[in-house]
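Submitted below is the structure of interest, expressed as structure tokens.
Complex shown without one protein chain; remaining protein chains in place.
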């Protein structure tokens, strides 16, 4: 069982939850309040949803040896545009208006993703720099849209995206799971997954096998933009309002962390969407744990460093090997001899 | 052959093209600034670029080594901040002598870098993640040491901070600039004239091959992170000389600036190819963008960001276009 | 405007370096400065430092290069300004600080400091709470949403508040976490508090945005903000005032971003060589529900 790719990420998540269980048994209390589920675990799912989304998009980008630093800014832009449109409506609660707002925002995000894809696949700029451009400028664009203020909205249908519940369950996690399910189906039932892994695993071999790597690359950035856009809507809907200054700040780092914990390598190739979901949930669990256990905010980063380190260490085969070898003494031939010979 | 003939006969090597393109763009940007804004044309504007970015330059040099091996170091900003906080704490609260503080700060940077390098090499943790842990850890240390940003009034530090080295034409540079340029020179020497430097390129070219060729890959990989940690700590000291304060929230996002500078300078992120001189140019590009915006003085906060992005885009695309032919 | 064009004629050039655009408060501050510069006929060189002190220093250096008449800036942090301020002084350019002070021991490096007192703001919030809970019998459990860890307003507002409630033993801060000055984090942290703390009576938020986020969390938990949990915060932005008027927040200590007119006055005076006081406090007040209702229609930001 330890051979399964998700064994270690899942164990890490469970271990963290175990810590919570011991330190604060009420962490696991889930009740129904006001017609919806209520409890820390539900919070983790609901708040983790945007990270899951951004992580899924990022995973595909990373699979092609890319990286997308601009997702945070795209998150901000998406929320800003949707809220701007909603705030100008006479009746914010109208479903039609909300749909238009959402559609506009996602449309723009697709375009932004296409821009990134253009820079990477057509102009051939290194992804980290190509997306850095939008990371910097995009934040400005979001602020331009909101005029630097927080646009508060009241739209009921829109708020549901972030803090609504459907059949007791948070809408946001349902959306995230839907996107996860659809994209998993898409990459594994079509040949997309294989082709992406080939593009990222060995680009030249991919090219000589007739892959349209340019197009595929473009596609993943567009998809990344879309995921970030949905996440942006959720984040805006949660508060509810568009905070162009802070929405999605540093989410790219968390997303990359999530996919790494999930077992995807930043050097491209093999990827695991399921792993990313687990990774994102792990990160959100950690955050919620810090708040719940009352860890002082000056120590938060230290705790985060420690947990991430531990998670990565247990996942590292090299580390496990070393630990195992230490416990089991090495056979008679030790490498000290080798040095003697060379002398 | 006359000098002119030699110049006109010069055909730049393919691999030097991105750097030359960047240099041309920098000159172009400077000429543009001089034509648009009063006082931009003075030499001091150029020297200010070095004065203001000497610390970033040192950090970016360390980053160049790491990126050349195909790695990445996200911890640099936090280590810079940690150095400033440590300096302030040790000089102020603890009352250590300046020399001891300098040594201690550099040692801490070296140690942190070595630790991350060891994680990366021996436990095969991806550089991005190992150094992200370093980022959290160093910033966390900053905040546990102090949430305030105390000033530094140590005599030695103040002298270094405020000494101006006069240059012809009523200009001046700071001591930090000299330190930074010395670091660049040493780095260039290391990379091109020592076994260590060549092994850095080798590891970036193909780590597996380097191992099979019997190169000292472990030592090199750990060393580049140690070196980057050291450079970050030194960059932190230069920042202390620059500001005379220890701020736990300083240098946030520096890692991206440093990476951007290295990559704009023509170094390939996957490793194995690039030059420190390119990194110098990359830092100057970032500085030039900021200077242009400062002199303009009409941009709102958001337009500032958009224009920075736009200029970055223009630089990179022009660089590619020039280098392609 | 009627600027005293004493030295050299023409409009006064003011170089202003802003921290960034990290909040609605800051944006209002920027706008106020830009607009009042225009109406005062002062030529404004504006530079946004994107929350980086290094950028501010660079900007100030470029102002010196461009030989502006007056330099003003809102320091990102309080320390680390001596070198560049000395350069300004050498160049004969007067400096005005806004919003935050600098901790330089050499007070001649700047002419004056115009801004609020964050410690006092925290203190006012604390004093209100002490008064409010005078009648309470049992413990008063307070949760605190701090600003960004390590930032001056967060440090000072925490300190002022702690000082004010220090002598009242029944007021207890049972949990304190950073909400990073944002609504989203304010909500997230409050959600966690609501689950981990058995009893919360009062929320103290370092700014309105976090309080607004927390209100969402409190409502989602089926409680009534302002009633089940009393809320006190700082800033008095429009949305916060609205919530106060609606009874969801109980008390707001104002932190006024509209420094523009005062600043332009100072700029004129300083460039005319007039003496100005070393410390000028912004005109600020506190709001309860009634005052908020009254003030709301005129609220600009």
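Order as written gives the chain letters A, B and C; numbering starts at 1 within each chain.
Throughout what follows, a residue touches a chain if its C-beta (ideal position, glycine included) is under 8 Å from a C-beta of that chain, and two chains touch if they have at least 3 such contacts.
Keep this in mind: contacts and distances are computed from a predicted model.
The unshown chain of the complex is recorded in UniProt as "Sugar ABC transporter ATP-binding protein", chosen from "Sugar ABC transporter ATP-binding protein", "Segregation and condensation protein A", "NADH-quinone oxidoreductase subunit J" or "Multicomponent Na+:H+ antiporter subunit D". Of the chains on view, those touched by the hidden chain across the whole complex are A, B. Within the complete assembly, B:205 is the residue of B:41, B:205 or B:310 that touches the hidden chain.
Contact with the chain not shown here comes from a single listed residue; of A:84, A:216, A:237 or A:312, that residue is A:216. From the set A:23, A:191 or A:318, the residue in touch with the chain omitted from the display is A:191, counting the whole complex.
Within the complete assembly, residues 192-195, 198-199, 201-202, 204-206, 208-218, 272-273 of chain B touch the chain that is not shown. By the touch rule set out above, chain A reaches the unshown chain at residues 189-192, 194-195, 197-198, 201-202, 204-212, 216, 269-270, 331, 333-335, 337-342.
Everything that follows uses one rule, which is that only the chains that are shown with their structure count from here on.
Taken as a contact graph, the chains are fully connected, with every chain touching every other chain.
Note: centroid distance chain A to chain C, computed from Cα atoms, is 33 Å.
With centres defined as mean CA coordinates, chain B is found 29 Å away from chain A. Within chain A, residues 143, 148, 297-298, 300 each touch two or more of the remaining chains. Contact with two or more other chains is made by residues 21, 27, 30, 149 of chain C. Interface residues of chain B facing chain C in the complex, by the touch rule stated above, are 37-40, 42, 44-45, 48, 51-52, 56, 142-143, 147-153, 158, 161-162, 239, 242-253, 287, 290-291, 293-295, 297-302, 304-305. Residues of chain B that touch chain A in their complex: 74, 119, 122-126, 128-130, 132-134, 136-137, 139-141, 143-144, 147, 256, 259-260, 263-264, 268-269, 301-310, 312-313, 316-317, 320.
Within the complex, the chain A residues that touch chain C are 24, 26-27, 29, 33-34, 38-40, 43, 47, 143, 147-150, 152, 163, 235, 238-241, 243, 245-247, 287-288, 291-294, 296-298, 300.
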